[in-house]
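One structure, as structure tokens, below. Some questions next.
Shown here: the complex without one of its protein chains, the others still in place.
Each chain carries a letter (A and B) given by its place in the written order, and its residues are counted from 1.
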Amino acid sequence: EAARSGRASTNRYGRVLAVPAARQLARELGVPLEEIAGSGPNGRIRVSDVQAYAQRGESAAAQ
Amino acid sequence: MDYDLLVIGAGPGGYHAAIRAAQLGLKTAVAEMGNVGGVCLNIGCIPTKALLHAGEEIRSSKHASDFGLTFGEMRLDIAKLNGWKDGIVKKLTGGVSTLFKANKITHLVGRARFVDAHTVQVGDQKVTAKNIIIATGSEPAALPAFPVDQQAIVDSTGALVVPDPVPGRMLAIGAGAIGLEFAQVYNNLGTRVKVIEFAPQIVPAADADASKELAKSLKKQGIEIEVATKANGFERKSDGLHVELEDVKTGQKRIEVFDRVLVAVGRRPRSADLGLEAVGVKVSERGFIGVNKQMQTSVPHIYAIGDVVGNPMLAHKAMKEGLVAAEVIAGKKSEMDVVGIPSVVYTTPELASVGLTEAEAKERGFKVKIGNFPLSASGRAMTLGDTDGFVKMVADADSDLLLGVHIVAPHGSDLLGEAGLALEMAATVTDVALTIHAHPTLAESILEAAENVHKQAIHILNR
Partner (left out) sequence: MDYDLLVIGAGPGGYHAAIRAAQLGLKTAVAEMGNVGGVCLNIGCIPTKALLHAGEEIRSSKHASDFGLTFGEMRLDIAKLNGWKDGIVKKLTGGVSTLFKANKITHLVGRARFVDAHTVQVGDQKVTAKNIIIATGSEPAALPAFPVDQQAIVDSTGALVVPDPVPGRMLAIGAGAIGLEFAQVYNNLGTRVKVIEFAPQIVPAADADASKELAKSLKKQGIEIEVATKANGFERKSDGLHVELEDVKTGQKRIEVFDRVLVAVGRRPRSADLGLEAVGVKVSERGFIGVNKQMQTSVPHIYAIGDVVGNPMLAHKAMKEGLVAAEVIAGKKSEMDVVGIPSVVYTTPELASVGLTEAEAKERGFKVKIGNFPLSASGRAMTLGDTDGFVKMVADADSDLLLGVHIVAPHGSDLLGEAGLALEMAATVTDVALTIHAHPTLAESILEAAENVHKQAIHILNR
């Protein structure tokens, strides 16, 4: 929960840096953006970062 | 239930919500007591832009002598001007009605009032709905000392009907977008215009430099601007309205005479008389309906969007909120999740901004770096004969993240598309600087402002 509470509130930007489509996808998949390390500059999160995170979660759950 | 969704108010917020809901398969109705299109289409965004364009044509025809083009006597048929403007409004509101029909949205005519949490009285019928969106908008705020009669004392609605002849001398109280846009319209139509503003700068919410740059250009065009000034009251005399103006800082008062006063001191939410208390929807002291990011009010199946939920009172904010509410109701994971809400003053030059001002960025603790590019160094601006303005970029020095873009330029609102996308994409200044911009364009000024952040603009010295 500590991790969840958020890079968004504690990071220096006051928001998670993510492109709109990635934010939308994260909402749809129920993935917390704050926990994703984005691959772009400043950790900017792209759609593929969200997909990769979600897949990792699925495979972890499957094990 | 009669409907999956009932939307109250067919302004930009309401009609966007209704159309998106219908696209997503909801059985949808809209209750509207006036014309579809709301303030924006009927007496706001659209008719002002039409008048601004006409005024701009007058202005540019005068400048054409710079390149050898002169015209004989100019004539303005004011009835035709008003008619043209009304025709555009009609076309657009007619378009909304057509879209309602095509999307199978029921249009209920009449004033809506809550009966209970799922029942709304619309005119003399009762309608039930699973979900309700309140999109009742706003109305002009009054200034008690200047009661609007739409003749001598007008609000924005009165100012939209250009009188024949135009007023000789007009005072605009309030230098926000509305006050300034009308100031430029009437200035171009031949009225001597003064604009006063209580705050220390015009467009109080704007970046300070951008506000200054716009003021400079408007003054050059002949509009008198006085900031930190208020109007206390007036006396009707045979030669006009004797208005008492007061310098806010010194308290000094003086009388000036006008033929017309435009009151443009803001707008207030239209949340009274809806029966909200009865259903338990919470409203703030100032009349704004409280909502969460899904646009839900304190009653989860009742949503509210647009001007009635708060500032900035802008059509595109209402539209976005409308889409979000409709999507949430249709079961989508949508929320009001935006980095910056753009705002535009549609004068020439336009003031178009999105994101943080320099002052806001500093307040939030960013180590701010600034990029600037003056339109006077833009080849495209020169060929357009309009070199007033600049692009100012606000960025975070540590991360290179773009924080805000403030444009004072002809076509500024068109350029703002790039700035808005950059902010939403969490673009860095480098992202913008590495992107090829077509030459010669005004958009290159955004490129050069980005380069200037890094002290590498080409067409100016980077100090």
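One rule holds for everything that comes next: a contact is a pair of C-beta atoms (placed from the backbone, for glycine too) under 8 Å apart; a residue touches a chain by one contact, two chains touch by 3 or more.
Note that the coordinates shown come from a computational prediction; the quantities given were computed from them, not determined experimentally.
Colleague: Among B:Gly34, B:Pro163, B:Pro204 or B:Pro440, which one is in touch with the chain left out?
Modeller: Considering all chains, including the one not shown, the answer is B:Pro440.
Colleague: Which of these, B:Lys27, B:His53 or B:Arg364, touches the one chain of the complex that we don't see?
Modeller: Final answer for the missing-chain contact: B:His53.
Colleague: For subunit A, enumerate the residues touching the unshown chain of the complex.
Modeller: Touch with the absent chain occurs at residues 19-21, 23-24, 46-47.
Colleague: For subunit B, which residues reach the chain that was dropped from this view?
Modeller: Residue positions of subunit B that touch the missing chain: 12, 15-16, 19-20, 23, 40-41, 45-46, 49-50, 52-54, 57-58, 60-61, 64, 66-81, 83-85, 88, 91-92, 95, 99, 102, 314-317, 319-320, 338, 340-344, 352, 377, 379-380, 382-385, 411, 413-418, 420-422, 424-425, 427, 431-432, 434-444, 446, 455-456, 458-459, 461-462.
Everything that follows uses one rule, which is that only the chains that are shown with their structure count from here on.
Colleague: Could you grab the centroid distance between subunit A and subunit B? Build each centroid from C-alpha atoms only and quote it in angstrom.
Modeller: Inter-chain centre distance comes to 34 Å.
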